[in-house]
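Removed from the display is one protein chain of the complex; every other protein chain stays in position.
Every chain is named by a letter (A, B and C) in the order it is written, and numbering of its residues begins at 1.
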C-alpha cells in the first residue's frame, strides 16, 4: 500500500509529529537513519514495506524534519532525492529550521518542477510536538499554504503564513535571535537584582508587570527556584538546548552577513552561547546561560 | 499656612505628580529651580508664600523628583538640606531614578534621624504621571511603605514593595536595563526580517504570539509604520528619550561594577545608546536606535 | 603574441601589480570589466589584441585580483572560465581577499586538473602595490609556492608561505580581524584619555612604549593631529576604507561560524563597522571609527 504522507526524519520532533498525523487519520510512511525510529512508527500504525523512493513517487505529501541546511539539501537535491523522485503536484513541507536562503532556493526549484513547497519551521519543542500544539511559521504561495492546512492542523495549533518562500525560516530566525537576546538580558537583570539583595521572585513579579516584561521571564525564568516547573529549577535539564539556540543564533548571524544587517546584540549572544557550549553545557537548557554570568546558582 | 506635603522638583514628571496630589485633596507646596514651574503649581492650587526651609520643617511628607544621584544628595545631605531641617517623624519619598547605593545610604541616614524614607522610582513617563497611573517600585521598611500609601495612590495605580532601602532603585535599574536590551534586540529582529523581504507588521504579529514576545514589540514598536501611535511612526518624537535610557543603562553598568556582576548585553546596550546619543539623537525616543542599525527607515 | 602572464582585475590594486610585472620584464595581458583600465595597461606595455580565452589557454601564469568570493568563483569555475581553458601545468595565483573555504576548494580543484594554485592575498594597499612592496600571505603546496616566487617578488617585498590551500586567506582574515579590533580599541583608549584631559600625543607616546603598543597606534593613529600623515589628520581620506574593513570582518565572522569559533570582539567590531558604514562613512579610512565614539574630533 502506498502512503499518502512520507515523513523523513523521525527524531525528537519528527516522531511525535508523524504520530499525530497517523492519529489524525492519514496513512504515513516514516523514514529515518535510525531503523529503531522507523520501527517505533510502524508500531504506532505507520506504513511498512515500502522503499523511500517508491513512497516519494506515489505520495501526495512529503514532510521533512531534519537537523541542518545541509541535510535538507541532501534529501531534496541529492541524487535520487525528493526533487528527482516526486511527481509534479506533490506537496512538499520542510519543517526543519534552516537558512532562509536555502529555503528560498528550494521553494524556487520546487516551483520549477511543478510542486508547491512550504518552509514551515515550528516552535513549541518536543512537548508541543507531542501535544499537537506546535506553532508553524510558513513561507509559501497562497495555494501552497492552503493545501497544507489539512496536514499542519493535525500537528499544530497556530498556523502563520509569513510570506513567500523562505519567510517561514526568516520569522523563525528573527524570533529565536530575539529569544536568545531576551534570555541573556533577563538573566543579567535577575543576577543584578540578586546581587543587590532582591528576592528574584519579587523582581520577576514586578518586571512582569512593567516595561521589561517578556516571554522568557514568565515561561522559562532562568533563575533556579523562581518557577518550580522551569528547567532552571531542575538543574537546567529538559527545555531548549544550548546547542539548538547556538545553531539558531548562527543562522541569524549568517543571514545578517548575507543581507548586510547590523545585529550587535544577536552577534554578542551567539558568541556567549558558543563559549557556554564549549565549556561543556551544550546539552543543558538555554536558560543555563544564567550560570555563566555568576557564581553559585 | 503650612503645607502637609513639600514637593521638590517640578519638571515633566514632578509637576503632574504634585498636581495630582493637590487634586487628591492634599495641601502641597512645590519648589523648583525654575520659578515659572513653581508659579504654575500655585495657579493649580499649590501653597504659596512659604520658604523651602520653613515648609520642610513643618511638613508631614517631603517628596523629591530630581534628575540625578548628585542632585538628590545635594537636596537631602547638603547644608540646610532636608536631613537638617525635617523633624523626626517626617516621611521622605524620593521618586527620582538614582543609584541604588545612594538610595540605600540615604535610607540608612534617614532612619538614624528618626525618619522613614522611601526610594520610590516610577515607570509610566509623563503620560502616566499626568493620568495618575504611574507604577511605583518602592524600597522601604514595611512601616514606611504603609505610611506612604495614601500619597502614592493619588499619583499611581500600581505600588510594589520591592524590599528594604535601595530595592526600589534596584528594580528600576534592572527593569530598564532589560528594557534597553529588549528594544535593541527587537529592532535587530525587525531589521533582519525586513532585509529578507518580510512585512514588519506580519513579523510583529507572529513574534508577539511566540517566544520572542516582549513589551517593546507591542507597546512601542521601533519600526515606523507598524504601530500608528508609537513614537517610531512620528519621527521618534515623544516617548522615552535616548538620553534617559542612556542614564539608566549607566546606572545599571555602574551598579554591576560595584556589585561585581556580568552584564554583557547591558554594557553593550549602554555603549550603543551612548554612540547613538553622540550622533545627535539624545532627544529622540529610545526606539530610534532602530535607525542606527540600518539605512532608510 | 601570447603573453606569459594573464592578469585579471585591473583596479586600484591589480593595475599597479600588473604594471610592476611588466616593469620586471614579463609579458602581461591585462583584463578588466572597464576597458579604460585595459587600455591604461596597454599604454604601459601590456600585450594587446588577444582574447581572454586565447590568453588563458597559452599563458604560463594566470593572476586574479577581484573584489569578492563570488567574482573569483565566476572567473575560475564559470562556463568558459579559467579552469576550463587553462592547460595543465598553468600556475594560478589568486590575490583577491576571499573566504578561506572558497580558496581551499579552488586549490583542490586546480590540483585535480593538474595545476598549482596559490591563494595569495596581500597587505600594503594601493601604496604598497605601486611601490612593489606588498606582503603576500600564501596558501599553496611547496612546489606551487616555489614556482610563484619569480612573479611575486616583482610585486612584493615579503612572501610568507602560511600552509596548504586556503592558508593565505586564513592568515589575511585573522590578521585583519585583529587589526579591526585593535583599531577600535586604540580609538577607545585615545578618546578616554582625552576625556580625562590628556594630550593624545603624550598618551600615544607612552602607550607605544608600554604593553598596549600595537601597529595602529604608530602607523595610522585614528586621532586627528597625532600623526601628520595619517588619514585621521586629513579628514580620514585615503587609507584603508571602512567598507573594505567591513568586508574582511564579515569574512572573519562567516569563517568563525563555519569553523565554530568564538570571536566576541571580532563580531562586535564587525557590527560597529557595519553601523558606521550605514551612517554614510563607507568610503572613509577605517580609522574614522574614532568619530563614532565621540562628539567633535
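Rule of thumb we're sticking to: contacts are C-beta pairs under 8 Å (C-beta built on N, C-alpha and C of every residue); 3 or more make two chains touch, one makes a residue touch a chain.
Here the structure is a predicted model, which means the values were calculated and not measured.
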{"item": "Contact residue for the chain not shown (choose from C:10, C:55 or C:207)", "value": "C:207"}
{"item": "Among C:12, C:234 or C:259, residue touching the chain not depicted", "value": "C:259"}
{"item": "Contact footprint on chain C, counting only the chain that is left out", "value": "100, 123, 135, 137, 158, 160, 162-164, 166-167, 170-171, 173-179, 181-182, 184-186, 188-193, 195-199, 202-203, 205-207, 209-216, 219, 252, 255-256, 259-266, 268-269, 272, 292-294"}
{"item": "Residues from chain B at the interface with the omitted partner, ascending", "value": "250, 253-254, 257, 260-264, 267-268, 270-272, 274-275, 278"}
{"item": "Missing-chain contacts mapped onto chain A", "value": "268, 275, 278-279, 292-295"}
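In this section, only the chains that are shown with their structure count from here on.
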{"item": "Geometric centre distance via CA averages, chain B-chain A, whole Å", "value": "39"}
{"item": "Whole-Å gap separating chain B and chain C, where each centre is the average of the chain's CA atoms", "value": "51"}
{"item": "Multi-chain contact sites of chain B, meaning residues that touch two or more partners", "value": "268, 292-294"}
